[in-house]
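In this view, the complex is presented without one of its protein chains, the others remaining in place.
Naming follows writing order (A and B), and every chain is counted from residue 1.
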Amino acid sequence: MAKIEWMLNGTPISSDIDLSMRLLDYLRDHQHLKGPKEGCGEGECGACAVLIDHQIANSCLVPMANVAGHEVVTIEGFAKTKRYQIIAQAFIDCGAVQCGFCTPGMIIATESLLHHQPQPTISEIKVALSGNLCRCTGYNMIIEAITLAAKRGRGEW
Amino acid sequence: MKFQPDIGTPIPRVDAKEKISGAAAYINDIDMPGMLYAKTLRSKMAHGKIIKRHYPTLPEGYAIIDYRHIPGTNIVKAIYEDWQIFPVDEVRYIGEPILLVVGENKDVIIDILEAIEITYEEMEPQFEWIDSVIHYHYEKKHGSRPFADANRIIEHTYETGYQEQAYIEPQGMIGYLDQDKMTLIGSIQCPYYVKNAVLMALGWENERVRVIQAHVGGAFGGKEEYPSLIACQLAMAVIQVNKPVKLIFEREEDIIASTKRHPAQIAMKAAIDSEGHIMALKVHVGIDAGAVIGLSGVVLSRAMIAATGAYTIENLDVTGDVYRTHSVPTGAFRGFGAPQMMFAIEMFMEHIARNLGKEPLAYRMAYVAKQYDLTATSGTFRDPILMQKMIEEAMKRSRYEEKALQYQNLHRYQGIGMSFFLHGCGFTGSGEATTIKAKVRLRREASGVVHILIAAVDMGQGVRTAMRKLVAHMLEVPIDQVIYDLPDTDCVPDSGPTVASRTMMIVGGLVARAAQRLGMEPQIAVEIEETYHQPSEIQWDEARMQGDAYPAYSWGVNVVEVAVDPVTGEVSVVGAWSVYDVGKAIDTLMVRGQADGGLAQGIAYGYLEVMRHHQGKIQQRNLTDYIIPTAADMPPMETYLFDNPYAYGPYGAKGVGELTLVGGAPAIAKAIEMAIKRQITKIPVTPEMIMELMTHGED
Partner (left out) sequence: MVEARIPHSLQEALILMSQATYTIVNGATDLLVQKRSWSGTIPKFSQPPLYIRGLKELDYICERSGMLEIGATTSLETILHHPKTPKILQHIILTMASPAIRHQATLSGNIQNASPAGDSLVGLYLLDASIVLHNRHHERVISIQDFIVDVRKTMREADELITKVVLPIDKFSQCAYTKVGPRKTDAIAKVAFGGLIDIENDRIRDIRIAFGAVYKTVLRSRKIEESLMGKDRSAVPEMKHVLLEGYASLIQPIDDQRSNRWYRKTTALNLLEAFLDSISR
């Protein structure tokens, strides 16, 4: 157990915690933030994705020690932003949501991409999604949604 | 009358917002006060006798649940009842669940699991396909007799491997006692399958088991029969500890222990006359059931019924066997026997033409089924068949002919492949009328709000949106006046399982009929019930496999274009085009969602997804080694729909879900054949296989 200082969804937080605990378990079991999902537990599927300092990370592979001094944003936190609204609407309009289990992770991947590259090409989108598995859609409608979000949200990123 | 847009015009998914925001509760997102956890101890042996069980002394609040805790029958209720809830004295596959450890602290549970000692006496495992436990046979017209007069006989054997459903949400369930009612919430496709299985395992009366669906993070058949096993085990645990218990699979145990697509070996033989026409086909379908027969007989029969794919062949002799082995049980997976068969027949038609020196496309086109042709099982294709036009459309959209001509060049390593296929909608034969007996209800409150009461599960295909849209459209009310909650067996009648591409055509058909009656009902607060009746012209002889196997068929054409890297044998999928006849799309965007996702699974089945066992042990045990496509692996996909309304489907709708998967593998296999100029008889067509074929293979 040790004390770490970090930011979660915009709030400074001080946790007395086992440093080896997975961020995913902390979020789901201690903070009841159930948006990040566990699909594989080994960094393949991306369902557990969160933003750490604006960049996508798999929370199943982040020990609590590694969030010390960093800012973590989950889908719940990101959902309060205007950028989220733009991305969410584009996902709805393009039919990019099916079973929905991968979807919060896909939204996080989209934000992480657009934060660095507001007008991505299709191949940049594919690279950005390469750690987020979806078994329902075949990805095309997700790619279209991200393209649409980038277009609608010009100036937001 | 108000202006009504066409039913197919897309609307937003009703559950999209809560799924995007992470608010939708999947089973692992639900916690209950006092909830305990369960973890499964699994067999490490493919076949063995349990000689002794040593259980450690348990701390208070912990329990071990095994076969001794089953008050009712130690069998999971399913089509073929040979699946034990817990083994008594013999294990039959690696990963077989032997017992559960239940308690509050997961670390303590792990310690208990590690302290349990099971002593086995190893028995000889069987992995060869020799133990046939189900054998079927049917003939069409003269059966195999034309072989005696054949000018030439062409034969090839086709093989397909395991495929893992790889839903992103692993299996999971929570059980608890509500007063004295066993209640189960789960990631499931078929609430009533689970309920009936638990009833039999407990031996309780009907009212005392309740099953509720949580949001389902993908299923693809993998949550059809398998959750019944988990539910029965969990129910035993709940009785013992009298607290809520949660059982969520880790990805690895999900992959090694849950059902997957049956590996198949399909031997095809054609009798050819002096003109090069096919006189008859002789087909044998063998599938590996693993250690449990379960649904395998139905998978086999669906494969056999699809023996001629989208073609009409005059004479047929079709046999099939389900083989039992000491490997992981296989079961339901989108397509249910058809993907294996479509691969075999599509490749075989191509290979016959090539063996005869004929142009394959023209040769195949000549056999494409037409309205009023006899089906493989001597039923009748009663409805119009649009395949000729659909094929033309697919060729035009993909520029098939131009590319096929260019890619004949030996040094191009590019290819384009086209598959023709069909899929029977709903249960086989009279299953809907005799076994399922679907029942639906619509209830209108005094406020005018209408509840759709059905047991159909939204696992991503969009059924909650589609059903609400259907009822709203028919009653000409806004969609938010129509309610369709996640099914709860205490609230909804048994409209049947969410499987077999039956939900919109069969259940939706009943819902539409109920809505029509409701629309004419003068009283506001009223409940309408509809039950399924087989159209009288549909006749099926189960024992002889003769007659109309399905009330209707959906049809499709897939074109897939690839480039093969001659240095590494790696395949890049460059493009994919599809044309479907699903009767009428209830929502064109959702149908496209099914089309893209189904084709991705079908293509990946054909070239990417490798799973094998070695002495019963699955070798690809996680998502690092069991490879499903990423965004970078999938090409742009174009889908075109042909309307061809079916009389008994709502607005003419037929089945969609499975159709979109079954043509992918043969399309990509043909494309790879064209690229490497070698004959392919096995899927997945891996780079290893391609390299082997390019080095040693035959044209």
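Methods note: contacts are C-beta pairs under 8 Å (C-beta built on N, C-alpha and C of every residue); 3 or more make two chains touch, one makes a residue touch a chain.
Just so you know, these numbers come straight off a predicted model, no measurement behind them.
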{"item": "Candidate in contact with the missing chain, chosen from B:Ile436, B:Val610, B:Met637 or B:Ile672", "value": "B:Val610"}
{"item": "Positions on subunit A contacted by the hidden chain, ascending", "value": "1-2, 4, 18-22, 25, 29, 38, 41-44, 46, 49, 52, 55-58, 60-63, 65-66, 68-69, 109, 112-113, 126-128, 130-132"}
{"item": "Residues of subunit B in contact with the chain not shown", "value": "37, 39, 106-107, 109-110, 248, 250, 567-570, 572, 608, 610, 612, 619-621, 624-625, 627, 629-630, 632-633, 687-688, 691-692, 695"}
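Here is the rule we go by: only the chains that are shown with their structure count from here on.
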{"item": "Distance from the mean Cα position of subunit B to that of subunit A, given in whole angstrom", "value": "30"}
{"item": "Touching residues (chain side subunit A, partner subunit B) in the complex", "value": "28, 32-42, 44-45, 47, 74-76, 79, 88, 91-93, 95, 97-104, 107, 125-127, 129-143"}
{"item": "Subunit A-touching residues of subunit B, taken from the complex the two chains share", "value": "10, 12-13, 15-26, 28-29, 31, 165-170, 215-220, 250-251, 459-462, 589-590, 592-593, 596-601, 622-624, 628-632, 634, 636-637"}
